[in-house]
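The other protein chains are all here in position, but one chain of the complex has been omitted.
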Amino acid sequence: MDWSLVLDLLGTFFFAISGCLLAARRGFDIVGSLLLGSLTGLGGGVVRDVILGVPPVAFAQPLHLVPPVAAAVLVYFLSGSVERMPRTLLVFDAGGLALFCTTGTVTALNAGLNPVAAALLGVTTGVGGGLLRDVVANRDPQLFNPNDLYAVPAMLGAAAITVLWSYGLYGALTELLVAVLVFVFRLLSLRYKWRVPHASRTGDAAAY
Amino acid sequence: MDWSLVLDLLGTFFFAISGCLLAARRGFDIVGSLLLGSLTGLGGGVVRDVILGVPPVAFAQPLHLVPPVAAAVLVYFLSGSVERMPRTLLVFDAGGLALFCTTGTVTALNAGLNPVAAALLGVTTGVGGGLLRDVVANRDPQLFNPNDLYAVPAMLGAAAITVLWSYGLYGALTELLVAVLVFVFRLLSLRYKWRVPHASRTGDAAAY
Partner (left out) sequence: MDWSLVLDLLGTFFFAISGCLLAARRGFDIVGSLLLGSLTGLGGGVVRDVILGVPPVAFAQPLHLVPPVAAAVLVYFLSGSVERMPRTLLVFDAGGLALFCTTGTVTALNAGLNPVAAALLGVTTGVGGGLLRDVVANRDPQLFNPNDLYAVPAMLGAAAITVLWSYGLYGALTELLVAVLVFVFRLLSLRYKWRVPHASRTGDAAAY
C-alpha cells in the first residue's frame, strides 16, 4: 500500500471538510461547497507541485477528487450537528495542516530540494490550502490571526521532518508520528491560547 | 485559420470586458482597468497552462494582449452607456465562462490528461479568470454567490466536451455548439434565478 498516498488523501479530506464547513457557514450552495472544499483540499498540493515543476497530483490522479466530493456530501447532511461544535472547522483544518506540512516536506525532499527549501515548501503546502480558502472566501486569513499561532506547528513539523531525513531517521512511521505531534500541538495551542509576540515591539492588535 | 485560437481570443475579450467593467464600477483608473481586464482575460489560461506545465499562451503569443487592450479602450469610451444595462458584466462573464470551459477542456485533453482531470481543468480555466478578478478586487466572488449557479454551466460544458471527445465526436463545430449551449444555459439560469441546494441541509444564506 502506498502509505504517503493515504496520508495525502486524508489531509485532502480534512482540509476539504474545513472548506465545506466555511461554505456552509457563509451560506454558499452545494456547488460552492464542493468548489471551496476542492480548492482548500487540493490547492496546497497544486501549489507545491507547480513550484516543484511536476504535474499536480490533483490532476494526475483522479482519486484525489474523491475526498472533496465526500466532504461536500458529508457537510451537506451533517453540518447542522457539527455546527453545534464551534471549533470543528479549526480541528479539521489542524488535521490538514499537520498532514500537509509533513507530506509536503517529504515530497520536496524526494524531489531533491535542499533542506531549507524543502522545509519552506512543506510550510507552504501546509498553510497554502487554508490561505486560499480564506482568500477566495474574502475573509481575514486564519494564518494571520494574531490570537492564533497557526503557522508555528507547521514550521516545527516541516523542520522536524527535514532534520529526521538528514539523519537518516525518516520513514512512514516517523512521518505519521510527526503529523500527530503537529496536530496535538496545534490543538493545545488553540485550547490554551498560546501566542507569539506581535510583529512590532511597540505595536498593538487593535486594527486587525 | 486556427479555430481554437479564435475562440481563445474571443473568450479572453469577453472576460477582459467583465474585468474592465468591474474596474469602471469600482472607480479604478484606466491602467487599473487594463490590469484587471488582463488578469481576468488571461488569468484562467495562465493557471491552465501552468498546471499543464507548458508556457502560458498569454506570454508565448503576444496576440493575446490585444483583447484586454481593446476591452479597456472600449469600456473607457462606452461604459457610460453599458452601465444602463445592469447585467452587462454578467453577460460578458458568461461568454468568457462558456468559451473557456470548453477550450480549457480541449487543451487539457490534447495535452493527454485523463478525462476526469481534463474536465476539472476545464472548469478551473472557466471559473479561474472570474475568481481572480473578484479576489483581487476584494469582493465576494460571484462563483460562490448562493443565488447564482455560476459553476454549473461550466461543469456541464466541460463534461460534455469530455464525453464527445471520448466517443470521437469532437470537432471545432461541436466545441462551438457546446460553448453556445453553456452560454445560453448560463443566461437562462440568471434570467429565471435557477438555484441548487445550500451547502448544508440545515443551513441558511443569511450570512453571505
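In order of appearance the chains are A and B, and numbering begins at 1 in each one.
By our rule, a contact is a pair of C-beta atoms (placed from the backbone, for glycine too) under 8 Å apart; a residue touches a chain by one contact, two chains touch by 3 or more.
Keep in mind that this is a model prediction, so the values were computed, not measured.
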Touching the hidden chain in the complete assembly: which of B:90, B:106, B:119 or B:137 does that? B:137
For chain B, residues in touch with the removed chain: 20, 23-33, 35-36, 46, 50, 53, 55-56, 58-60, 62, 65, 72, 75-77, 79-80, 83, 135-138
Residues of chain A (touch criterion as defined above) contacting the omitted chain: 50-51, 53, 113-114, 116-117, 120-121, 127, 131, 135, 138-141, 143-146, 149-152, 155, 195-208
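Assume only the chains that are shown with their structure count from here on.
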State, to the nearest whole Å, the distance from the C-alpha centre of chain A to the C-alpha centre of chain B. 28
